[in-house]
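The complex is shown incomplete by one protein chain, all other protein chains being positioned as in the whole.
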Amino acid sequence: MNDQLYQDRIVSLAKAKTGAGKLASPTKSARRDNPLCGDRVIIDVKLDDGGKISEIGHQVRGCLLCQASASALASVAVGRNAAGIEKVRLDAERAIGREEGEAGEPFSAFAPVKAHKSRHECVLLPFEALKDALS
Amino acid sequence: MNDQLYQDRIVSLAKAKTGAGKLASPTKSARRDNPLCGDRVIIDVKLDDGGKISEIGHQVRGCLLCQASASALASVAVGRNAAGIEKVRLDAERAIGREEGEAGEPFSAFAPVKAHKSRHECVLLPFEALKDALS
Amino acid sequence: MSFDVAAVRRQFPILSQIIDGQPVHYLDNGASAQTPDAVLDAVRTYETTGRANVLRGVHRLAERATEAYENARIEVADFLSVAPMEIVFTGGCTAAINLVAYSYGSLLKPGDRIIVSELEHHSNIVPWQLLRQRSGIELDVVPVTVNGRIDLNALPRLLTPRTKLISLAHVSNVTGTLLDVHAVVTLAKTVGAKVMLDGAQRAPHGPLDLAAMGIDFYAFAGHKAYGPNGIGVLWAKSELLEAMPPFLGGGSMIGRVTFAETTWAPPPRRFEAGTPPIGPAIGLGAACKWMRTLDWNSAHAHEMGLVERLMDGLQKIDGATLFGPASTQNRYPVVSFLLDGVHPHDVAQTLDSFGVAVRAGHHCCQPLMDRFDLDGTTRVSIAPYNDNTDIDALLTGVQHAARTLR
Partner (left out) sequence: MSFDVAAVRRQFPILSQIIDGQPVHYLDNGASAQTPDAVLDAVRTYETTGRANVLRGVHRLAERATEAYENARIEVADFLSVAPMEIVFTGGCTAAINLVAYSYGSLLKPGDRIIVSELEHHSNIVPWQLLRQRSGIELDVVPVTVNGRIDLNALPRLLTPRTKLISLAHVSNVTGTLLDVHAVVTLAKTVGAKVMLDGAQRAPHGPLDLAAMGIDFYAFAGHKAYGPNGIGVLWAKSELLEAMPPFLGGGSMIGRVTFAETTWAPPPRRFEAGTPPIGPAIGLGAACKWMRTLDWNSAHAHEMGLVERLMDGLQKIDGATLFGPASTQNRYPVVSFLLDGVHPHDVAQTLDSFGVAVRAGHHCCQPLMDRFDLDGTTRVSIAPYNDNTDIDALLTGVQHAARTLR
């Protein structure tokens, strides 16, 4: 076995299910599909008057990487606006090798995905959905 | 040089141009094209009351093999009906190896074509046109 | 069982590869099968001794190329027990089905109906949807049973005098189920509908007798049948081909071209516009010839023995369930399964770390997935060169996924 991908940190993130579920009355929602693999993410957010996220909920129908990513994202999203989320996305992109530099926490957990190009989109899908929801 | 195809007998048949030209008032005519190579044969015949060929003329716009074949065909066509022409065709097909057996004269001249599959149709085109004219 | 799997494996150079210290357990044959030396050599011989364009050249390389290309047509025809002139080379199985949808489809009238099933591959759905947009035909869909078989009991009530074509998968690429062709043909006859089979998943498992099956069209892909990429086959009855207008325009498919009017060559050339995929066709001819070197009774028994080993093993894994029939009757060696709580992509990715290649996802069958409300399945698809070690490596990997990812 050469199991470098599903390391404990990723599995724990996915199992933590931080922010999993619908919001009762979201300010905004967005859904994103990846037609190649069938992954699907719905993100609900409540925004405060300054456009900052005050609550976030995600429904992921997808793989463990997508779930872990949604969890990780939810764990750091509250209090950020669209620009703040872009910064967090940079961390995720760094972790998977799409951007230069060191990835911040908790996204460094995704470093093992770097070698698996076909799975990069799984990590980024929740970010795409959240971007749509914030725009 | 490995020139086995254009032997003297074929070249002579072509140059003889036996039967080349239009008939003034043919009983029947037919035209055949080979779309792959662009060869074109028009055959005119005069038939007697018994359906036998009394006169034949051919206009060939095509290669030397096609010209030689039309010449050879014209040299033996007079006095034959459709069935008789079929027998002659058998000689041509024997010469190029499409049928078993020894080819009669003058078609044995076409034996060098046997090895050149892409040219078989050149030899047979005048026969096709004559068949149409007789049918 | 006299099947010598080691002897077969030796003919496939890729199977002896070691990647990251692991052997290759290739169980993704339904997506693309591997290719034997016989095919690689045939293509290489063409490329290095007889490469030229076909049909129109008189020089020796062109004669060699033309002969090799037309021999490939004969090999394919022999494999399918049909006449060579009924074999049209296309770019793939998808291209073959699209050829029918465009050419035969152009003969249909608004309100004419085509029947497909719920388990079809997108390649046997979307071409008809595009035809529907172009020309106002209607599509009817035969449902599938809970076992993942096309429900032929539901077919009669879909048949109408307007039904012109029934196009179904010969073997499902998700469940491996074999169609009851005789039943379909019998029903189709009652309304005069033509029958087309998508043979992508059947052709890789041995020779066929299409003429005896009573069908009208058959399509399959070279790369799934041990041949190269970029080649597929459409077979159709010659009277149908004769009646069909051209699809693509270009060299070789013409009779005479003028700007005012152009006439068409007879089939199969009418449907092979431009320079055909000569090398790939030669490779596919070699693949068909290679397939006929196997004894398919024992090869099929070998394949289905592996399916049984797989099903037995999965049954012992907590949370693993089969999608599709649990028997090996009327089926070919394609098996889909689910692992409760683990996404199919994660199963497949874990298997990769054990050197096992499978496919996960919707398998280009989104309507089937929707019908069963699934994200996808993990699919194991077997070829004659697979052996017990492949299945065992897979089972070990699934166990690992079950243990670590839930």
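A, B and C label the chains in the order they appear, each numbered from 1.
Quick note on the criterion: contacts are C-beta pairs under 8 Å (C-beta built on N, C-alpha and C of every residue); 3 or more make two chains touch, one makes a residue touch a chain.
Source: prediction; values computed, not measured.
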Full-assembly contacts of the left-out chain, visible side only, are chains A, B, C
Missing-chain contact among C:Thr160, C:Asn229, C:Ser298 or C:Thr396 belongs to C:Asn229
Given C:Gly111, C:Gly274, C:Gly319 or C:Gly341, the residue that touches the chain left out of view is C:Gly274
Missing-chain contact among B:Lys17, B:Lys46, B:Arg98 or B:His116 belongs to B:His116
Across the whole complex, the chain not displayed is touched by subunit A residues 33, 35-37, 116-119
Against the hidden chain, subunit B presents residues 1-6, 11, 36-39, 61-65, 116, 119, 122
The missing chain sits against subunit C at residues 13-14, 17, 19-20, 24, 26, 28, 31-32, 34-35, 40, 44, 47-49, 51-53, 56-62, 91-95, 97-98, 101, 121-123, 125-130, 139, 141, 221, 223, 228-231, 246, 248-254, 256-259, 262, 273-280, 345, 348-349, 351-352, 356-361, 364, 366-367, 370
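One rule holds for everything that comes next: only the chains that are shown with their structure count from here on.
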CA centroids of subunit A and subunit C: separation to the nearest Å works out as 38
Per the C-alpha means, the centres of subunit B and subunit C lie apart by a whole-Å value of 46
When centres are defined as mean Cα positions, the distance from subunit A to subunit B in whole Å is 79
